[in-house]
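Beneath this line is the structure, given in structure tokens, with notes to follow.
One protein chain omitted, others in place.
Entry: subunit A
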Amino acid sequence: MSVFKPRDWGSHAPLIAPGYKSTLLRGPSRAPLAIKSGLTEGTGPRFAPASVRELDFDLTKNGITNGAPLGERIVVHGRVLDTDGRPQPDIVVEVWQANAAGRYVHKVDQHDAPLDPNFRGSGRCMTDANGNYMFYTIKPGAYPWGNHFNAWRPNHIHLSVFGPGFATRLVTQMYFPGDPLLDLDPIFLETKDAAARERLIAKFSIEKTEEGFALGYQFDIVLRGRNGTPMEN
């Protein structure tokens, strides 16, 4: 029996998704070949707490050169768990995003919006024993892209986790509630299942909002569960 439950392909976009043009030449044209996962896929990299440095979880501070970054400060809280609800401890969550003006630090980004000398837009954090993670950042801006006429990406933060095994690897994007661009964004919409899409949208949380400092959002990351290991609590 495979270590992990099969990937729920209904929760994911197709490999070739015509609305997102770049998939036409880059998505595999043949269905992936199913193999029984074993030792290989059940194992995966672990990271020491020291791989997350002191300011890595605070994007409002880890790119400062001469002052605070511009934009709306937010705090993102979430849990990494599996489809059986088991929290995933000691998981590194890597994040990167555009600045408040919708510009990435990446050299390839040529969007005519200003860089912020005090915001790099990358960081990481680690889940605690209960699978909880959190990071501070600036709410990212929307930006145009070349997919179609007047195409704009909704505000989003990229997140990357390995999870408990190489097979549970996930790279995703967190969106914001109420963003009118979501209904127009093929990257979001190519996940055909509406309930699955909802899982990509963070929830605003007044409980997580920090008085006088930062708006709070909650974004949980759900990875494939294990076979043959019923929920423990």
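Worth pointing out:
The rule we apply is simple: a contact is a pair of C-beta atoms (placed from the backbone, for glycine too) under 8 Å apart; a residue touches a chain by one contact, two chains touch by 3 or more; residues count from 1.
Keep in mind that, in the parts below, contacts and distances are computed from a predicted model.
One subunit of the complex is not drawn; among "Amino acid/amide ABC transporter membrane protein 1, HAAT family", "Protocatechuate 3,4-dioxygenase subunit alpha", "Biotin transport system permease protein" or "ATP-binding cassette domain-containing protein", its UniProt record names it "Protocatechuate 3,4-dioxygenase subunit alpha".
Considering the whole complex, the residue from A:Thr23, A:Thr60, A:Asn118 or A:Asn155 that touches the absent chain is A:Thr23. Mapped onto subunit A, contacts with the missing chain fall at residues 5-8, 11-15, 17, 20, 22-35, 37-41, 43-48, 50-51, 53, 56, 62, 81-85, 92, 94-96, 98, 104-109, 120-124, 158, 160, 166-167, 169-173, 187-188, 190-191, 195-197, 199-200, 220-225, 231.
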